[in-house]
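Only a portion of the chains appears, each positioned as in the full assembly.
Per-chain numbering from 1; labels A and B assigned in written order.
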Amino acid sequence: MMNLNKDIKIIEAILFASSEPVLEEDLIEKINEKNKINEYLKTLEEFYSTRGINLSKTGSKWSFKTSPDLTSELTIFKKQKRKISRAATETLAIIAYYQPITRSEIENIRGVQMGRGSIDHLVEIGWIRPSGRKKIPGRPTLWSTTDLFLEQFGLEDINDLPNKEELKASGFLEKRSAIATISDIAENPLDLNNEEQEEEENLDDFLTENKE
Amino acid sequence: MFSDDNEEVSNKDQFNLLINGYEGPIDLLLELAKKQKVDLAEISILELAEQYINFIEKFNKIHLEIAADYLVMAAWLTYLKSRLLLPKEDKTDDHTPEELEEALRYQLQRLEYIQKISNILISRPLIDRDVFYGGSTDGINIRYNISYKSSLYDLLKAYSLVLKRNQTINNLTISSSELHSVDQAIKRLMNIFGSLKEWTNFMTLIPNFGVNYVINKSSITSNFVASLELAKNGYLEVKQNETFGNIFVKSKQ
């Protein structure tokens, strides 16, 4: 049995009592030997790694979670009952791996117009967010994943995505599209980007319309 | 006869089912490619193009409202096919058929890869679905600070609702009437009555506004009232020889 010092007990108690992930700095604040925080957390992480609950880090927050081996025994706690649609899943994956990325780039990769759904749903769940605009005509919104996405998928950071390195090595991280090449040949290269060009003026339009 | 109809209906349903199963033309193409059971890197694009075109053609006969993007893809593949089959031109354009083939192959492979990793991603232990945070807050002093947590979604949705509401209001705006007014008719008749030296059938003076029944009717009415007004003021003469008969007008000069 490990010799348990008070700091470790404090960390354990706080993480246990919080029903959501706790910032590392909030843990540091509560312990005496602040410079030992990494050591403590590592000890606890290892100690719980084979148990029914595991300690893990996502972003800059720590939390205890039930072990993934026990999913089928814990269905009583399940809150997310709905399945995530295939369109939303693919869109999420593309945003996660290719971020930041515009909607029309996502459409190019999937080879399908997004229409409704997907993006607004993913924003609703809190997994994606707008993160700037691409510096091309129309300045379309770029989408990225959120900290909540990392937290809920148990990722320490975005480089922790499964198969990320493999994807990079495979060369599939390029956003180019065969269809874009096609429209080049059709000598109508702007066609696919048309939608992006109207956008800038809209806010102004709306303003003048409504401020009478 | 009836059995044919039934078959058509069931084919339609089958078609909808089929198309709904795909996430777009590339996805459909990918499924067809997988059936060739070879490495995507070595897939025969020519053969694949043929399969896809056949698939779309077959269903297009039954169900004409086939999604436009599927048709665009079919057209492009037809084009690619012809480029691949035709003897090479000396003058090369920007893209050789081989480059196009390669671009398509790339897109297929990439989509296949994305489908694979999106499955891996979504199968990760997900909070509140597969793994759970602690539920207990027992035994520790907890003080609550109230904080507000509206999400970006709430904000964007609220703004969208404002936009939508404003759109709705715009839809209710009453546009200016297209009906012909008496004033307009008087002005118009004033311009032409000088040429009415002979008795002229009133109906021939009515401008035709196309097929809109209401507008035409209003035009007849307003012109009739206008001609009475002009008669009263001594510009025109109006006569009707019998009840419900034709009305004639003539310049009073």
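Definition applied: contacts are C-beta pairs under 8 Å (C-beta built on N, C-alpha and C of every residue); 3 or more make two chains touch, one makes a residue touch a chain.
Just so we're clear, the structure is a prediction, and the values are computed from it rather than from any experiment.
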Chain-type multiplicities in the full complex (formula in displayed labels): A x2, B x1
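The criterion applied here is as follows: only the chains that are shown with their structure count from here on.
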Contact set on chain A toward chain B in their complex: 13-21, 53, 63-68, 71, 74, 77-80, 84, 86-87, 89-90, 92-94, 96-97, 109-113, 120, 123-124, 126, 129-130, 151-155, 161-163, 167, 170, 172, 174, 176-179, 181-182, 184-185, 206, 209-210
In the complex, chain B residues that touch chain A: 23-27, 29, 69, 73, 76, 79, 93-95, 99-100, 103-104, 106-107, 109-111, 113-122, 124-140, 142, 151-153, 156-157, 163, 166, 170
